[in-house]
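Okay, so here's the structure we're looking at.
Complex shown without one protein chain; remaining protein chains in place.
== chain A ==
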Amino acid sequence: MASSSSSTTERRGIPGAQFVQDVETYLTQSGLDVNSALSFLQERLQQYKLVEMKLLAQQRDLQAKIPDIEKCLDVVGTLQAKKGTGEALITDFEVSEGIYSRAHIEDADSVCLWLGANVMLEYSCEEATALLQKNLDNAKASLEVLVADLQFLRDQVTITQVTIARVYNWDVHQRRMRQASSTSTDS
């Protein structure tokens, strides 16, 4: 158990928090007094919080991206389903905010996908579905990794918080003992 406690690995650039087995040994080993140890830990905590905010923003982006891709897949799927039935797909679409127009889409073989960076490319429906599906899978995989990163980060935050509380308590305890011994020698 003791050996695993010191295995403070890092994950994607996030340094692991060191678990302190014994506060006194920790302080002597690191050569820090209580105040500098506390300020070091506080600083660490702030850095963790900063990374957490960054990761949360990334998570929100991905969580918004996934339904978008799913919508696209839905539309391409609808077009494909209509193909070959001889019926046109009639849709009302938004031309500008609050203004709608009607479109008849007959046997659509291809769709244009916006790739970003001012590039749009025409794909056959099958290719578009495959590409979108790949994007969707990638987004989901990235989200999974991100969630694992966040969990790791939160563990480090918890460890640091607990360590701060323990160093603080140890200090209070130490002071009390000193006070008790000095009053007992005085009397």
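Throughout what follows, a residue touches a chain if its C-beta (ideal position, glycine included) is under 8 Å from a C-beta of that chain, and two chains touch if they have at least 3 such contacts; residues count from 1.
Operating definition for what follows: contacts and distances are computed from a predicted model.
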item: Per UniProt record, name of the chain withheld from view ["Coatomer subunit zeta", "Checkpoint protein", "Prefoldin subunit 4" or "Glutamyl-tRNA(Gln) amidotransferase subunit B, mitochondrial"]; value: "Prefoldin subunit 4"
item: Residue touching the undisplayed chain, where the options are A:14, A:131 or A:159; value: A:159
item: Residues belonging to chain A that touch the chain removed from view; value: 1-2, 4-5, 19, 21-23, 71-72, 74-75, 78, 89-94, 100, 103, 151, 154-155, 157-159, 161-162, 165-166, 169-170, 172-173
